[in-house]
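One structure below.
Every protein chain but one is kept in place in this view of the complex.
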Amino acid sequence: MIVCIAVVGHQNNPLYIQSFTEADDALKLHHIVHCSLDVVDERVNNPKKSGPMLNETFLGLLYPTENYKVYGYLTNTKVKFILVTTDLDVRDADVRNFFRRFHSAYLDAVSNPFHVPGKKITSKTFAERVSNIVKSVSFHTTG
Amino acid sequence: MEHYPEELRTPPVTLVCIVGHQDLHATISTHLHSEQPPINTLALPDFTKISIIDKSPKENDNQLPSAYTSSGIIKRDWLLKHRTRVPAVVAALFDADQLSGDPAQWLQVCTDLENLKAVIKGRNIKLVVVVVVRFNSKDSITEDSLASLRKRAEVDAKYVITFIPDDASELNQSLNRLGNIFGELAVTFYRDEGRRVKTRLEKKSYGSIEFNVRYCFKVAIYAEFRRDWAEALRMYEDGYHALREMIGTSTRLPPIQRLVEIKMVAEQFHFKISTLLLHGGKVVEAIKWFRQHNASYKKLTGPTEINFFHWEWLARQFLVFAELLETTNATISSPASTVADRTSSDWEFRPAYYYQLAAQYLKEKKSCVEIAVSMMPAETDESCDSIVPSLYVGQYARLLDLGETSVMQLITDEDYTLFALTEEGKKLGDSTEIIALLKKAYEAYNNLKFQRAASFCTLLMAKEYFLTSDYTNSKQHFDKLTSLYRQEGWVTLLWEVLGYLRECSRKLSSAQDFISYSLEMSALPISSISSLQEMKDCGPAGSPSLKQVENIHKEVFAIVREETLNEEGENMGGIEVNSDHPLHLEIDLVSPLRVVLLTSVAFHEQIVKPQAPTSITLSLLSQLPSPVEIDQLEIQFNQSECNFIIVNAQRRESSSISHIHPDRRVETVPVIQLFTNKWLRLTYDIKSVNSGKLECTYVIARIGPHFSISCGAESPANMHDLPLWKFEERLEASPTKDPAIAFSGMKVTQVEEPDPQVDLILGSTGPALVGENFLLPVTLTSKGHSVESGELKINLVDTRGVGLLSPRETEHTSSSDNLHVELLGVLCDPTQDNNDGIRKVQQSFGLVSVPFLNVGDSWSCNLEIQWHRPKPIMLYVSLGYSPSSGAPKVHIHKSLQIEGKTPVVISHRLMLPFRRDPLLLSRLKRSPESGQTVSLPVNETSILVVNATNCTEVPLKLLSMSISEDDATQKNKAKTTCTIQSGIDNDPTLLVPGEEFKKVFTVKPELNASKLNLGSVCLRWRRDHESSKEVVTKQSLPDVNLESPPLVITLECPPHGVLGEPFTYFARIHNQTKLLQEVKFSLSDSQSFVLSGPHNDTTFVLPLSEYILSYKLVPLSSGSLQLPRVTITSVRYSAGFQPTTAASTIFIFPSKPQFLSEPEKKSIPADQAPQQITA
Amino acid sequence: MVREVSESCMDSLLTEIVSSYCNRFYATKPELAARRIEAIGYQVGHQLTERYTIERPRFNDHLEAIKFICKDFWFELFKKQIDNLKTNHRGTFVLQDNKFRWLSRVSVDPSVEISGAAQEPSVMSENKSAQATGLHLYFPCGIIRGALSTLGIPCAVTADISNLPACSFVIRIKV
Partner (left out) sequence: MAPAVPRSGDAIFANVERVNAELFTLTYGAIVRQLLTDLEEVEEVNKQLDQMGYNIGIRLIDEFLAKSNVTRCVDFRETAEVIAKVGFKMFLGVTASVTNWDTEGTSCSLILDDNPLVDFVELPDTCQGLYYCNILSGVVRGALEMVSMKTEVTWIRDMLRGDDAFELQVKLLKQVPEEYPYKDDE
């Protein structure tokens, strides 16, 4: 299941971060997300390392922790989405699909005139929409 | 890896044994060791020692019937044994002498061999016999003696070799021979051993699964001896899997110990496998393997009282693997592989990752230990002192001392647990180890430029330090983190760190830090994250929430206000602010506390007059969660006179008022209170004293008696570039209502200098005249200001801005005469001019100090300027002074354009003598109009008329006019070429504007030079009032040509005639040449006369003589009549000429007049009657 | 089916932004008005870019991004592409639109002056239309700047209308 989803801005600043788990490891998840940015940077900064999926928005698995897997997505506008899930083997397709839906939710959120470019996303509608998406997806691979 | 015994860590090395002939052992063993692959040597000095490699000692205690000790997976010392005590080959060294000759010795050899064989038989160790012979006697060994030896040793021929130590090359050969044989035999030995065990495996002829595992291990080891890695790896893996099976099945030991044993063994297997994989460069496989190893054992924590063991074990797995990865430089794995399978990310190739997890599990272990210890029974019976590691890897037993032999007795899990725990107790704390691991991870991440992961490690380290209450270190580590989290706006992470820092500073009782951190924390934009659900373990500060923030806020202000807190009074430790410990915080543009107090200061005007009041708006903003009341604000400027203080009326009593400078300006406002994110805007008038920059530097807020925050003032204009929140969604109102000030307001303004209150008057009297010393009066009158240390600057500038030298003239050195206009000096009224301090005068610049002037006084001076050429110039005069001593200077500027005019125009005319006409050839040749460059006849007296016209608007007094020879001519003429006489010196005459003055001179060139310089006219004049000084104006006359005329005609006739009365009229033709001159002459008729005499004819005039034509004339009419004109033509020069008409006019009276000579003279106009004095 | 509104809505809105900012709020401070109008454009540019770049691989370099502005982005706004793109390969790009829609309406629209005059008497009345035109351009400039900086390319954008109705936007990328 998805335990945390985050939107991270140009200067690696969190624009939105929400965890979907019992409280006590929320902070830990923040740390995980923060550390995963290192990998994103690495992937983007030396493309040769990331080979074929050079410009793809979907960055794939960033890093495994003991009990989580962390996936990344980098929009054309240099905004990063970070996904933390406890499902240990996941089909890329599912993750891509999730990110696609999440991205469009993000779009409408930043289209709100009261959202200031580059600042935190405080929209409640966005929050609701995200939690719906998160609820709806399940990464349980069918064998 | 140092956890593992040497023999396990390094690949096994073949062991051989040499016995006898001790002297050679060193040589041999070193040689063998350097072999490739190396061979270790077990050297026995003599055959008595061979029992060492004998099975017996341990074998028989195996024989000893003991149910429990028998079972185990791997013998602890098995590997060691095979590396140190069980050789693959034994070489027996005999001396050649022992073979040949003395039978006693031969006998000895045989017995030795027998014993040896007996020993090695059990282990089927291979045997080599070496015969040592001297080089010189190497042939002494006989075939048959060797053969007999071979028989004895029961080895085939090639294993009996000779060894020749005392010859370099021979020695080498022998050594190599030996080495090869050893190598060969060793391989066979290990192969056979391996095969032996393997067959058992294949035949499944092993009692229990333990043996299965053990055999796998052995086979693998033997394979390693032979460097057959593939085989080794295969066997290890089999063994590993078999072992994994046991977990469920085996029942041999009590569960805890069983698990422990299995893990220990598994660890060894795993280590071997990963090592082999990594050294084989199969990094990906190794990682996959590790992942699976970790997965299959991770869950097997065992019962709680002992599970710390599990975590320690797990941590070790990670640590060891990390070290292995690090040592194999293959860590930089091909990117392709990383991306190819998304399941393994780059991270798993990084040792850092494993170090970090190792640390994490070690932490886990630590906490488990703590729990276990807490549950441990207080009294520890010494029973566990006798517990020791048993023969088997991962097993422990109690050593029972039964007199001569001691027995390993199996122990219960309880005993074991107790034992393990006490062992733990003996070890030093894990924290240091954890920190060490984290440090490794941190460094590894840093090298990868993974700053965030690195910071995370730092965080963990800091926390560890904190737990071990090493606050200094802890604080130092936490401090490293803040900047990153601030910069990237990770509020939650920052919150946690600050929370710790706050506690650290509390523990270290550093008020400064404690307050700063607390303030920063409470100003954090919590609202943006408080939407999140409550978070646990966010460090000492607890979950970031509005309530929490407010508590911190409260606590801080309680401290600085020195109030006693009610319940949380005690938890603020040693932090106190009071008279002994006052506290002062600085906040600048980059300070994280900028959100706590932000002050923007804007002057309403960019430029202000001195003393004139201007408004300044002071805006304060705080992000603190609850309202903040400030006792007093002190506003500081670069001009400290302007500093002022704003006092909060509510807080008058606050002692901070007391130390206010008495003559400070103090404003009082009902209350100074800042509400979260709301600008407090105060506007005040402010007067500046001094001119120049006036800038607001600091705003100091005093809160409580001994706490103050000094805040660098900011300009609204610059605040767009430095938003308070880079990432927060916050409405940021502008500091001032007025958008203009908000947009361009500055904390600095320019104060102009006060208006001058002194008149500076340049009196100008008409145009200046070239040559004169023109005096220009400058007057300054002080009204309102007294003038101190005044200074007058004078500057002459060409009206067209160009310098006063015309470009052509500038090149040759600017001596005053090619300077057009010149400032000669400044004449000050001596009565006033007390101090003559500064007085610098240059050609176009002057600087004069002005004496002190009281209000109402005035002072004046004259500028003395001289023009050398007519030219308009600009005169700039500026006065700089200070109204009162020390006060800044005030400046007044005046300028005036002055025309420089030429006073007089001088012209001249040259005339020939009267009625005497020399034939000047040049004149004939030349075209009439250019008759100006005059040529004068030599030795003839001609006349020079000079006129001077006053072309100014003022009358001028003409003092004298004279002609002086230019010093130029003075030089080049040895003796005078001509004499110039002037008429009587006339007394000064006054010339009204436009009037012309004439003066006549006679010139008589004497020497026949081609040119003659007449010198220059020199006019002395002055303006027509006594005060003005006389001026000399010079103008040089043009040169004239000289020539001696060949012929000269002189007309002679009476000055006048009377009607009807005849008179004679001569025309003398002088021939001044040494030649005979033929001359034609003709006389034109005239109506007014009847005449007698030759009309026209040709005649010859003798050299240097004259020919005279004489006529008798009778006037027929009266008045001024033209005489009949004589025309002379010189044939030689084919030049004809006539006397001038003027010369040949005569006046005829109608009747004979009566008059005196006096009036007669008068009647003649000046120009026709030259006053003439002949030398 | 993408949602649409009448173009005159958009035009009236632009005209109104300009006139209210430079006639009502910041009548005496055109530079302030300009700043605000640019800011409005910036936000629009930012948001549009977020929308128009979804489902599109990331751009490798500045040129790709600029091309995106010239083609797809411009097309979304004006149903046409930029007509001419020049660059000095040192971070300066010139995008020319031969017939810039927003100007074609604005500069001829007399009501700018009228409403202006109506709001406040005779301040900066002369060449108002020129000034209005100038201020109108801060909006598209803002849009472009917003778009590019959202793509991670900080830059400064100015407009040049020396030869109307053509309008060229000069982009200077900050290094």
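The chains carry the letters A, B and C, assigned in the order they are written, with residues numbered from 1 in each.
By definition in this document, a contact is a pair of C-beta atoms (placed from the backbone, for glycine too) under 8 Å apart; a residue touches a chain by one contact, two chains touch by 3 or more.
From a predicted model like this one, the values you see are computed outputs, not experimental measurements.
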Missing-chain contact, candidates B:P254, B:P739 or B:G1093, resolves to B:P739
Given C:A27, C:I40, C:V94 or C:A166, the correct residue touching the omitted chain is C:I40
Check each of C:S20, C:T87 or C:T158 against the chain that is not shown and name the one that touches it. C:S20
On chain C, the omitted chain is touched by residues 2-10, 12-17, 19-20, 24-25, 36, 39-41, 43-44, 47-48, 51, 76-77, 111, 115
Per the touch rule stated above, chain A touches the missing chain via residues 108, 111-114, 116, 122-125
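Note that in this section only the chains that are shown with their structure count from here on.
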Path length in steps (a step moves to a chain that is touched) from chain B to chain C: 1
Is the C-beta contact count larger for A-C or for A-B? A-B
The distance between the C-alpha centres of chain A and chain C, rounded to whole Å, is 33
Using the touch rule from the top of the page, what residues of chain A touch 2 or more other chains? 116
Residues within chain B bordering two or more other chains: none
Counting only contacts in the complex, chain C reaches chain B at residues 25-26, 28-29, 32, 35
In the complex, chain A touches chain B at residues 9, 11-15, 17-19, 23-24, 26-27, 30-31, 34-35, 37-39, 42, 48-53, 60-64, 66, 89, 92, 115-116, 118-122, 127
For chain C, which residues are in contact with chain A within the complex? 42-43, 46-47, 49-51, 53-60, 146, 150-152
